[in-house]
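What follows is a structure written as structure tokens; I'll ask about it next.
A single protein chain has been omitted; all remaining protein chains appear in their positions.
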Amino acid sequence: MTPRPAPAELYVEVQQFYARQMHLLDAGRLDEFAGTFTPDGSHQPSPDKPPAYGRADIVAAIRQFDERYRDDPVVRRHWFNMLCVAPDDDGSIRADYYALVVATRPGVQPIIPTSCLVHDVLHRVEGRLYVRSRRIDHDQSRVVQLAGASRG
Amino acid sequence: MTPRPAPAELYVEVQQFYARQMHLLDAGRLDEFAGTFTPDGSHQPSPDKPPAYGRADIVAAIRQFDERYRDDPVVRRHWFNMLCVAPDDDGSIRADYYALVVATRPGVQPIIPTSCLVHDVLHRVEGRLYVRSRRIDHDQSRVVQLAGASRG
Partner (left out) sequence: MTPRPAPAELYVEVQQFYARQMHLLDAGRLDEFAGTFTPDGSHQPSPDKPPAYGRADIVAAIRQFDERYRDDPVVRRHWFNMLCVAPDDDGSIRADYYALVVATRPGVQPIIPTSCLVHDVLHRVEGRLYVRSRRIDHDQSRVVQLAGASRG
């Protein structure tokens, strides 16, 4: 069964939502970034970690992550692509897409530290989109599983 | 002559078509991937190789390629970008775009093994898009030609 394509208006709205959300994240505007989640929204950075629930915990988890890079100046850009958008019957919207991070450090060319497959559920509240849940599957975790399976 | 932009509905439909097509390919769902080509569709992986014609041969060529990586666990993500869409008078659609592969292997950061310029012709059959032909020009081949020309 081939899914029906999403209407152009919705698809473009989701593209713009993600563009703005990542500009906020990468500029360190974390409270505004968290404001793009529903108040009870969840953010699971990898399948083996518990999700953060709610905007305050989402910000706290990112600050904790960033703390590791306190003495390691880096500019990160999150890139999303190959976006699949599927409206559900209950009014929520599933979005599945590829993501990678482009990280620039002083004096060396940019690297891609991570490539992921991301699964979002978006809700519309008073006309605007918000992330209700985000699950991030890292290709690194998946390939380690593949390697284990091929050895096993 | 500047080409007229494609209508938004068509452009977004093509974006969604490619997103879904690459999710299928990268998940190893090869029969479904091949089903995004017309039954007589062609897939030419590089200008110096003959194209595969038809869904069965397209799948066979990919399996043969993947066989080389049997003992080399890798997760690949195909990224498309800078998409130009031009409807032709005969109802077919030309799509020209950049593509790269992001490849993740255990314990090392992702690499970009290949960057390409891709030329597709899409057909619409019973309301749905299919690839009628795909030609892939690898930047690696092109730069080797450039290097030869500058030495010559």
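Side notes on the structure shown:
The letters A and B name the chains in turn, as written, and every chain counts its residues from 1.
Here is the rule we use: contacts are C-beta pairs under 8 Å (C-beta built on N, C-alpha and C of every residue); 3 or more make two chains touch, one makes a residue touch a chain.
Given the structure is predicted, the values throughout are model-derived calculations rather than measurements.
Interface with the hidden chain, as seen from subunit A, comprises residues 8-9, 11-13, 15-20, 22-23, 70-71, 73-75, 77-81, 102, 104-107, 109-112, 128. Residues of subunit B that touch the chain left out of the display are 2-3, 5-6, 8, 11-12, 81-85, 96-98, 100, 111-115, 117, 139-140, 142-144, 146-147, 150.
The criterion applied here is as follows: only the chains that are shown with their structure count from here on.
Our note on geometry: subunit A versus subunit B, Cα centroid distance of 25 Å, whole angstroms.
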